[in-house]
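Apart from one protein chain that is not included, each protein chain of the complex appears where it belongs.
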Amino acid sequence: MSVVGFSHYFFLGLILFSIGALGALTRRNGITIFLSIELMLNSVNLILVSYASTNGNLAGQILVFFMFAIAAAEAAVGLAFFIAIYKHRRTINIDRLTFLRW
Amino acid sequence: MTSLIAIVLLPFLGAVVNGILSFSNSKRAVTFTALATTGGSLVIALYTIWRYLTELSPQPIEYVLYKWLEKPLEIQISFLLDPLSAIMLFVVTFVGFFIHLYSTGYMSDDEGYGRYFAYLNLFMGMMLLLILGSNLLVTFIGWEGVGLCSYLLIGFYYKQDEPPRASMKAFVVNRIGDFAFLIAIFISFAHFATLEYREILNAIATNQQLQDTVYIFGLTLPALLALLLFIAATGKSAQLPLYVWLPDAMAGPTPVSALIHAATMVTAGVYLLTRTNLLFQLSPNILKLVTLISVATAFMAASIAIAQRDIKKVLAYSTVSQLGYMFLAAGVGAFVVSIFHLFTHAFFKALLFLGSGSVIHAMEGEQDIYKMGGLKQHLPHTYITFLIGTLAIAGFPPLAGFFSKDAILAYTYDHSKAIYFIGLITAGLTSFYMFRMFILTFHGEFRGTEEQRKHLHESPPSMTLPLWILAIGSAFVGFIGKIPFTHYDLFGKILSPVIVKLEEKAVHHDVLHEVLLITLSVVAALLGLVAAKVLYSQGPTGDERLKSIITAPLYTLLKGKYFVDELYTFVIVTPLRTTANILWRFVDQLIIDGTLHLAAGIVQLISALGSFTTTGNLRNYMLYFVIGIILLIAYTVG
Amino acid sequence: MMLETVIFYLFASLAVIFALVVILHPDPVKATLSMVITLFSLAVIYLTIKAPLIAALQILLYTGAILVLFLFVIMLLNIQREISLPFSKPVQLWGSIVSVGFLIGIITNFAIKIKIEESVKNYSLVLIAESLFKENALSFIATGFLLLAAVVGATIIATKVKRG
Partner (left out) sequence: MKFLELLTNPSLTLIVFFPTLAAIPLLVANKRNEKRIKWYLLVVFTAEFLLSAYLVTLLYLKDGIKYFPLVADPTIPWLPRYGIAYRLAIDGISMPLILLTTFIMPIVILGSWSSIKKHWKLYGISLLILTTGILGAFLAYDLILFYIFWEVMLVPMYLIIGVWGGERRIYAAVKFFLYTLAGSLPMLLAILWLGWRFSKAAGYWSFHYLELLTMLLPPQEQLWLFIGFALAFAIKVPLFPLHTWLPDAHVEAPTGGSVILAAVLLKLGTYGFMRFGVPLFPHVKEEVIDLILVLSLIGIIYAALVAWVQEDMKKLIAYSSVAHLGFVTLGIFSMTEISWSGALLQMVNHGLSTGALFLLVGMIYERFHTKKFKELGGLAQPLPLLAFFLVFSAMASAGLPGLNGFVGELMILTGTYIGGYKIYTVIGAIGVILAALYLLRMLKETVWGEYTGAVKKDLHSYEKMALFPLAVLMLLIGIIPSVFIKPSQESILQTLKIYSVRKNYPKVTKPLIIPIDIDKEKK
């Protein structure tokens, strides 16, 4: 029906996801990593919505709606963590934040 | 018979009140409570006994207080008044009261006055439970209860080193005997579904098969019970091999030694044997064992006593020896005589202990007879009463000890000549060590310090009155027993319903025999007296002469009490302690915990292998995460 | 038809390019601003699959709220440019290999196989609202609580005073 088929959206999502993953795995600035993760989240949103829509299903959009709420909550808490960590350590360079070591 | 309840409960009441009072500082209230409760108990007891014994043919009276446990283990708290318990009741309340009275003087300066009387009253209550109980359980409650009081009172001077140790020893050794008692309770219940003496004895008496079939270890059921009860008795009544606690028990206050470790508690074993005499009469082997152990105890203790320096230790060994006599009587089947000796012994031994207490009081705590001497002038009342007691225990007619001891020897003569002679020698030894002590204490020069000499004084009336009363008793109570050359035997008549006579034994000797036996025992006592007089008229140097007569090694052996304590330490205590330490250090900590730690160590090792992945770098964790997702996708997709 | 395709490719390429800027730019402020563009492009793409609600929310919520929050935090913490290169550590190298490998792997192995009957329908807002407030009412309320908890939690975490 549409010229731009589902696979296009899917590829777009995949590319964005990979870029997000790349960023998350290579950057050292905590905020940028967080941004990359948001990017990955968004790519998944895209796939969900497009997949559901092409299947004539509403569930995708509903789910993404909830995911927005969750993303908002996650961003709030996550950034609060960065602030707290920054207060403690004076840095959010994750190479220096090694307190997860056993 | 509600009066029985009052008799038992009054001392308990006193114990509780005194226990509470001991936290305040009011000696008058304590004195009042102690004397009022035991005195009340004595009065009611005397009245009850009088009423009971003057009945035409007194039947045993049972009074059930309440059911302690119900089916299927039905046991009740109940009391029994029969001639035997009546006599014991008299001894306990009578001697008990006067020792309470004596204690008010003896302990008047002690800071633990209230505590002392709380314990002593508690003891009275427990002892009354013991003798009035109509079943094994009530007796056992009293039995262990008096053990507890004995423990508390031996350790009364807890600040010193010796009393706590001695008290612990007493309790533990007693517990070994109690163990046998407990087993006897289990067996009785398992086979008769009751613990009442009357019912158990009836069941045994009427069941011939029970008497004949071997139950275990070649023993019939009655024999097994008899053996167990006898073991229990050896603990409480300080017979071989469990007598070791009694000499040490002298660490307690002297009135306690008089009441508990001479007159009442230690005789509980004799009481128990008499109470269950049917069992013993049905098992001649056990009786033989009783005879052997008792005569050995009597002789051994008497021989130890001749080499001791501590006035109370001498009396303690003398008690052990006299208890041996009681068991000897029981062993030869003369249970009446056994109780009779218990009865007379309670008087003269309590008297002797109280007298020694008076001496110790005057000497300000000195117990070594080497450091005494010449007290005759300073303590006239004590001297005379002590003399009466000494004569009584040595068996001089017509004092109480003569009657009972002579009767025991007479029965033993019938039984076995060899044992009779050992008994006779023991009687001579008794006379010897008693007079040795007596002479060293009261005659000769004063050997104490100047300060002690200045303070020498006769005790207050609250102490001398009991001495005189007991002295009178020691002098005359013998006449209620069997009087030689006559058939007059009030004691035997009273007790006869209690003693089961399976077969009539020949108890009557012809006059010639009787004269011979009496002469022999009087001569033995006289010999002892003379020997003591000869050896010790110059004071403690007599020991050196004694040593030269009986040779040095033997003397060391006697002086060292045959080294039984050391033997027990070496054979039982030390190995047990070593075992316990091995169990703890080796089995518990090394083997069991070691196994656990080994298992834990293995887990730790494995986890250490995996822990290199936890670098603490967030990026690494993310990488694992992503790889994990990829693998998951790969798995689901393809 | 053509227009849709053009719009899609245009905004798709915009999204990808600026996504790359997000992850490559050393200055976090610029990275965040690039992210705005990426998300905006995605919102447009949502419109092409007839999901106007999501598109609107994307702009309102993501670009309007979340990313502003990011900017605030970046400025609040005064985060500087990243100095070292992204591939200076082995784990970073591994990370890039894994993510690129993932992309290639999934495209070659999986994406080709997709066969879906495509029928994009136009869903009215009413339908969505009905679904949200009827079937998923409980989840909706739960989401509210989640947000509340997040707000409270964030406040507590961020204001916690350093001890000692």
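Note that the chains are named A, B and C in the order they appear, and that numbering of residues resets to 1 at the start of each chain.
We adopt the following convention: contacts are C-beta pairs under 8 Å (C-beta built on N, C-alpha and C of every residue); 3 or more make two chains touch, one makes a residue touch a chain.
What you see is a predicted model; the values in this text were computed from it and never measured.
The chain that is not displayed touches the following shown chains in the complete assembly: B. Only one of B:94, B:116, B:171 or B:271 touches the chain withheld from this view, namely B:171. Screening B:576, B:606 or B:629 against the full complex identifies B:576 as the residue touching the chain left out. Summary of contacts with the chain left out: across B:55, B:70, B:109 or B:510, the touching residue is B:70. Within the full complex, the residue among B:159, B:417, B:454 or B:487 touching the omitted chain is B:159. Residues 22-23, 66-70, 72-73, 137, 140-141, 143-145, 148, 151-152, 155, 158-161, 163-165, 167-168, 171-172, 175-176, 178-179, 182-183, 185-187, 189-190, 216, 576-577, 579-581, 583-584, 587-588, 592-593, 596, 600 of chain B touch the missing chain (whole complex, contact as defined above).
The rule is simple: only the chains that are shown with their structure count from here on.
Centre to centre, using the average C-alpha position, chain A and chain C are separated by 5 Å.
Taking each chain's centre as the average of its CA atoms, chain B and chain C sit 93 Å apart. Residue positions of chain C with contacts to 2 or more other chains are 89, 91-92, 94-95, 98-99, 102, 106. Touching two or more other chains at once are residues 21, 24-25, 28, 95 of chain A. Looking at the complex, you find that chain A touches chain C at residues 1-12, 14-29, 31-32, 34-36, 38-39, 42, 45-46, 49-51, 53-56, 58, 61-62, 64-66, 68-77, 79-84, 86-88, 92, 95.
Considering their complex, residues 89, 91-92, 94-95, 98-99, 102, 105-106, 109-110 of chain C touch chain B. Contact residues on chain A toward chain B in their complex (touch as defined above): 21, 24-25, 28, 33, 94-95, 97-102.
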